[in-house]
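I'd like to ask you about the structure that follows.
One protein chain is absent from this view; the other protein chains keep their places.
The chains carry the letters A and B, assigned in the order they are written, with residues numbered from 1 in each.
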Amino acid sequence: MRTEPTRIRSLDDPEVLVQTPATIYDAVPPLTPRTEREAEFYTLGDGEMFVNLGPQHPSTHGVLRVVLKIDGERIVDLDPVLGYLHRGVEKICEHGDWHHAISNCDPLEYAASMFSEALPVLAAEKLLGLEVPRRAEHIRVLVWELNRIASHALFIGWLALDLGGLTPILYGFTERDEIVEMLAALTGQKLLFNYMRIGGVNGDLNHEFLSRLGDWMGRAGKHIDGQATLMNENEIFVNRTKGLGVIDRETALRLAMSGPPLRASGVPYDVRRAHPYSVYPELEFDVPVRSEGDSYARYLLHIEEIKQSLRIIDQVLQRMPDGPVMAKLPRLLRVPPGRAYIALESPRGQYAAYAISDGTDQPFRFRIHDPSFFNLQAVGLLTPGHLVADIMAIMASLDPIMGGIDK
Amino acid sequence: MRTDRVPGLALVKGMWFAFRQVLRPKVTVQYPEVLNDIAPRHRGRLILLYDEAGTLKCETCFQCAAACPIECIDMGGVDTRNRYHVHWGPAEQYAERREESAMRRSGRPVPDRTFDPFGSIDLAPLDAILAAEGYRPRRSLAILERTQEVYGHLPVAALQHVAHQTGAGYSELYGIASSYPHLRFEPPGSHVVRVCRCTQCALLGGGRVLAAFCEHLGTDVGGLSPDGAVRLETTDCHGESSGSPRVEVDGEILPRSSVEDAVRIAAALRANVPQGQAA
Partner (left out) sequence: MSSLSDPWKHLSTSGKIILPLVALLVLGTVALTVLWVVGIGPQVMQGLLDTAGANIGILRFLAAATGVLLFTVPAAFVIIFMELKIIAFMNLRIGPNRIGPWGTLSSTIHGLKVLAKEDYTPSGVDVPVFTLAPAVVYLAAVLTLLVIPFGPGMLGYEMELGLLYFFAVGGLGVIGLMMAGWSSFNKYSLLGGLRAAAAIISYELPLILGVMGVVLLAGTLNLGTIVENQSGWFLNWYAFQQPLALIIFFIAATAEASRTPFDFTEADSEIVAGFATEYSGMRFGFFFFAEYVNVFILSALTVTLFLGGWNGLFDIDPLLEAVGIATPVSLSLDIASLGPWLMAIPVLVLPILVMGLTALVWMVKSSWGFLVSLIVGFVLANLLIVGALSIWALFSFDALMGITWFLGKSFALVALFVLMRATFPRVRMDQLMGFAWKWMMPAALLNIFVTAGAILIVKELAG
């Protein structure tokens, strides 16, 4: 019936494909397990069954396939399958210029794409030893914090939507709409901005952007407080998220998590404070930390981070110096050979890149460290033992973006 | 009242908050009656830009198409002196041209249909259509459809004439026409036979079917049969697997195809028997 157990054959082997009769009874096709873990997972116990939380699903934050082994409502084990959104970004980066890498890396974290654009930019600047004009640095921080607020507004919406509340996501999108419109006035686009350049940013602040920003800053605090009342104390929401998906300090550190999930578990690690870059050392802001480590703590942490971001934007606007917004660079940029590691604090965690340059105008290797990829590991550890409904709450509270996970 | 003392109070507060939002102004923009303001720097418009003098900025330098990592840019244009028509498209079409050049190098005769569309045509019916539509570039699609009704396809001269008369750019019209499958740039042969050349169909015997067609239609791939009644082409994979190579006759996909079917169909087409629903 099946192939001989001694010989490991891939399912892509045409012979195996032809031999295996495809039936409609297999949600998960019978697989010749290649590792011990696979063998353990794909053996069904008594009363257990596989359910695909398939790549097409309303709440897997992108195309993520999770094979659940459930016993009734309780999840016994799970196996995430990644790669549905893999676009070969790192490979494509090697084939273009350092400048092309900016627009190639844009769609990695599409909800807050200024951070993903900044990866090749900061890496190239570090390799070149380039000094970025002060005004450009301030504009970068301003834009980064705006993106952070926009992304967190979406996070609140997604968390509520995955739990069944229909309204908060629309409030989140209303907030994000305003931010994104002002960024469109600044950069020309609303989602994949392509605004960062090696040596600065592409284009100075303009009147439209500043007037929209001023308008919005007057309303932002009240809006966020208002939206928070809808969910912060809502008994149903609190019962669904409190005590759920608790990650303790050691596990979080072992899994190399970063960002809000790490800070909600009690580790006060923020790249802006730990490895300062850009203008952050001169700015005053707090790094919110909580110790419970459950989904509710992560949610509250995101709200506090929005408030801190508003503080940062205030300070940056007050301190904005005059000057050029882009450094002078040769047309054909030859980056000196070397290696560089840069790290950012994106809304999801530590966003890092390791770039190797061989002296030509194309990167030799551009390795991207995405925070969602490491945060998502927690799902596998936390979920077994909970109900099917909880996997949504846990995944949503970790705020994964599949673009970055699959690259 | 503290919401954590009274159970259910937070729920009521939430409901009251949501209810209050009913009275707030709505953020919906009623497109198309109301258009959202577009920032001056917005670069999302899919149009070609003109400078202050009215000249088209795009020089058809193909740099954008070459740089695009996913090859989604398809360009075409006629040079300013009407000498040649250039086309840059996605890689599938590169393969066709490579195939064509490979066949030339192998010594087989390959009909060069490049200059067919460039002949001059009678523009009187086209003028009538333009006058009826009021020379409005917003009616481009209707104009192109009516042009196709008159001429059978969209000759380059017709596109140029429409471009000159309406003020729309040639590339705009080309873009519009190439977006719609029912608009075609080449004259329809009375019959077209298309055989898929993907790996799957090749494994199912597509090569033999194609060779049978070539032999019995008396032409090579891309060419017309000697009496001009049938044109034989190859196509890309469409992802359907029906157990036999995918053969399309005049747009109808045959449920199964084999060498005998190829012989029969070739004879029927050359005898000009209309092929209805495949037998």
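Everything below uses one rule, namely that contacts are C-beta pairs under 8 Å (C-beta built on N, C-alpha and C of every residue); 3 or more make two chains touch, one makes a residue touch a chain.
From a predicted model like this one, the values you see are computed outputs, not experimental measurements.
Partner chains of the missing chain, restricted to those shown and counted over the full complex, are A, B.
Set against the missing chain, the residues A:Val63, A:Leu108 or A:Leu161 yield one that touches it, A:Leu161. Contact with the omitted chain, checked across A:Glu178, A:Asp370 or A:Asp390, is made by A:Asp390. Residue B:Lys26 is the one among B:Lys26, B:Arg45 or B:His182 that touches the chain not shown. Residues 24-25, 27, 49-51, 57-59, 73, 160-167, 170-171, 174, 230-231, 234, 236-237, 239-240, 387-390, 392 are the ones on chain A that touch the missing chain. Summarising the interface, chain B meets the missing chain with residues 11, 14-15, 17-19, 21-22, 24, 26-28, 30.
Going forward, only the chains that are shown with their structure count from here on.
Chain A and chain B have Cα centroids separated by 37 Å. If you check the complex, the residues on chain B that touch chain A are 3-4, 7-8, 10-11, 13-14, 17-18, 21, 27, 39-44, 67, 69. Per the touch definition, chain A reaches chain B in the complex via residues 92, 96, 100, 104, 167, 174, 177, 181, 184-190, 203, 206, 208, 226, 229-231, 233-236.
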